[in-house]
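Omission of a single protein chain aside, the complex is shown with its protein chains in their original locations.
After this line comes subunit A, so read on.
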């Protein structure tokens, strides 16, 4: 077990996840405090994206338990049994978290502004007038107010990802999950997305960022986790993990990325 307190927004305890014979997560325990910018790095297939997807219940865990914002996710405890939650209850639990995907996943049949207000409109059922104003404010914040009536296909990858961030923020989450947000971008577009994320971190948002951008991690992260083969190998302050790693596997990975 791990030490967890009320100050933690995410507590993962002995989490395992299996895809067929592959152990994607092997007894992973991790507590992340409110206000943290937690970066997770590691080679592909190390389980870092899987961990993020488990926190948002896009994957179902096979063992262990995860609490988000003090609430056990996916199950309700009844005596000494765990009852699976209904679709609607899981949807409600997901309101705590916002998620940004590697491939943006903007709704292709909706304009930029429609994408942003879709959640507040259909999930929170808030009045359109309020949420359009809020949506425009979010678009200003990511610097794309003039694109409000464009369709995703008309935007660059960097612009799409900034819209995706605004869409997640429109639900006013307590925690933002970023699943390799810059990996699908052309190199010259990475900066604009990182700038928005940097701004978000500075505003005090709690963030979990799976990334290969070691520079960003070093600059913005409050804490860095290195994962390999479904396990947490090393954890610590950015300078400790990224500059003077304790484990050979971490050293090899960082050397390979920087090469």
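Structural remarks
Everything that follows uses one rule, which is that a residue touches a chain if its C-beta (ideal position, glycine included) is under 8 Å from a C-beta of that chain, and two chains touch if they have at least 3 such contacts; residues count from 1.
One rule holds for everything that comes next: contacts and distances are computed from a predicted model.
One chain of the assembly is not displayed; among "Glutamate/aspartate import permease protein GltK", "Fe-S cluster assembly ATPase SufC", "Ferredoxin" or "Co-chaperone protein HscB homolog", its UniProt protein name is "Glutamate/aspartate import permease protein GltK".
The chain not shown here is touched by just one of A:7, A:60, A:76 or A:92, and that residue is A:92. Shown as candidates are A:58, A:195, A:240 or A:254; the residue that touches the absent chain is A:58. As for the chain not pictured, it touches subunit A at residues 56-58, 87-88, 91-92, 94-95, 97-99, 101, 103, 105-111, 113-114, 117-119, 122-124, 128-130, 132-133, 136, 148-149, 151-153, 164, 167-168, 170-171.
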